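What follows is a single structure, written as structure tokens, with notes after it.
Heads up, one of the protein chains got dropped from this complex, but the rest are sitting where they should.
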Amino acid sequence: VATLDATELQAILSAAFPDGDVPVVEEVSGSTVVVSQPISARHERPGGTVSGPIMMMLADTTAWMAILAQVGPVLLAVTTSLHIDFLRKPDMADLVARGTVLKLGRKLAVVDVSIYSRGRGDVLAKAQVTYALPSSHAGDAS
Amino acid sequence: VATLDATELQAILSAAFPDGDVPVVEEVSGSTVVVSQPISARHERPGGTVSGPIMMMLADTTAWMAILAQVGPVLLAVTTSLHIDFLRKPDMADLVARGTVLKLGRKLAVVDVSIYSRGRGDVLAKAQVTYALPSSHAGDAS
Amino acid sequence: VATLDATELQAILSAAFPDGDVPVVEEVSGSTVVVSQPISARHERPGGTVSGPIMMMLADTTAWMAILAQVGPVLLAVTTSLHIDFLRKPDMADLVARGTVLKLGRKLAVVDVSIYSRGRGDVLAKAQVTYALPSSHAGDAS
Partner (left out) sequence: VATLDATELQAILSAAFPDGDVPVVEEVSGSTVVVSQPISARHERPGGTVSGPIMMMLADTTAWMAILAQVGPVLLAVTTSLHIDFLRKPDMADLVARGTVLKLGRKLAVVDVSIYSRGRGDVLAKAQVTYALPSSHAGDAS
């Protein structure tokens, strides 16, 4: 069961992105969160596609939200590694990311993230993201 | 739908591991294959756990089988990259890997692999594996 | 030897980042390029550090520049995967990335990228980035 709900996560996220372009926490369910990124003309790249870095940023943010949903507002969690495979060229549509916590240890949390275009079934990008957790948090052994 | 079934994949795998210790192709279903690795005393590491490299090898083999199930006996497919996160210490039990093709392009195929201990629900290791395909094969654009 | 020099690469980069915040191509030497990212207050994160996504974006851009320096203005090269380890918390200082082409094949190019704070010796983040090259370009076999 999650510790924070979508509204609580959104408040943390909005505070962390003060200059706009804030992703939207759509859903929290078990160990999974759904986070979307509105796409506007300024994210466009030649060929009518959205930029790769916006997908990396969304993967990172989604992993962070998935972890906070479980452990509460541990704001000092930091990304230690991110691996992403870009699979398909996205359309100019909003991005929707689904992040599932694979492991929540005392020191590390690992999250699997799949990114889609809104309303499309094909995975655009797939990431595995690791965060280090501060010592005070209480998770599983290791 | 798959091009090769479990028996055909097993024949390819057995030929490629001539000196024993051959993984077992258990199931082919849609874009997913299940491959297991029998674990014996010689895979044991201090602490009663199986070695990390046997899980990397299983991830690589499972990805290969998942791709061949789709494209047929393209023996010259080669691994171009492998990323693996080790999540939990495995017991001394047989390993079961589930590999799903995320993308099957003309040049590259990307496979998501989850590794479990037989009969346990927790993921032990999670990998994303990329293979390069020879030019002759017919896949999706890009 | 490189095909494009720093001025030519800068022109490509400036055209691709029309809305400002353009990285600076500082140097091209053999198979290595140096690209920097000016850091301003709006990149700051709580704790006086720069955001992780800006380092991912810089790693991706640096890899692209390193490849174009070798193959010329192949604008359709696309990132297929990016792996990054975040090693140290950056100061609020400009970021300097050094990217070296490890492999330049017909289909794929792989670049190793190290990111530093200007004037500091410790590596902040280390990435391995893969780009797919369009078929027309002439590289090494494979």
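In order of appearance the chains are A, B and C, and numbering begins at 1 in each one.
As a working rule, a residue touches a chain if its C-beta (ideal position, glycine included) is under 8 Å from a C-beta of that chain, and two chains touch if they have at least 3 such contacts.
It should be emphasised that the depicted structure is a prediction, and the values quoted were computed from it without experimental measurement.
Peer 1: Using the touch definition up top, pick the residue from B:Pro53, B:Pro73 or B:Pro134 that touches the left-out chain.
Peer 2: Per the contact definition at the top, the residue touching the missing chain is B:Pro53.
Peer 1: By the contact definition given up top, give the residues of chain C that touch the hidden chain.
Peer 2: Residues of chain C in touch with the missing chain: 83, 85, 87-89, 102-103, 110, 112, 123, 126, 128, 130, 142.
Peer 1: Which chain A residues would touch the chain omitted from the figure, given the whole complex?
Peer 2: Residues 80-81, 83, 107-108, 130, 132, 142 of chain A touch the chain that is not shown.
Peer 1: Residue-wise, where is chain B in contact with the chain that is not depicted?
Peer 2: Interface with the chain not displayed, on the chain B side: 16, 19, 42, 45-47, 52-53, 56-57, 60, 75-76, 78-86, 89.
Quick note on the criterion: only the chains that are shown with their structure count from here on.
Peer 1: Counting shared numbers against all numbers at the contact of chain A and chain C, is it over half, same, or under half, different?
Peer 2: same
Peer 1: Need the central chain here, defined by C-alpha centroid distance to the all-chain C-alpha centroid.
Peer 2: A
Peer 1: Distance-wise, how many Å sit between the C-alpha centres of chain A and chain B, to the nearest whole number?
Peer 2: 27
Peer 1: Touching two or more other chains, which residues of chain C qualify?
Peer 2: Residue numbers touching two or more other chains: 80-81, 83.
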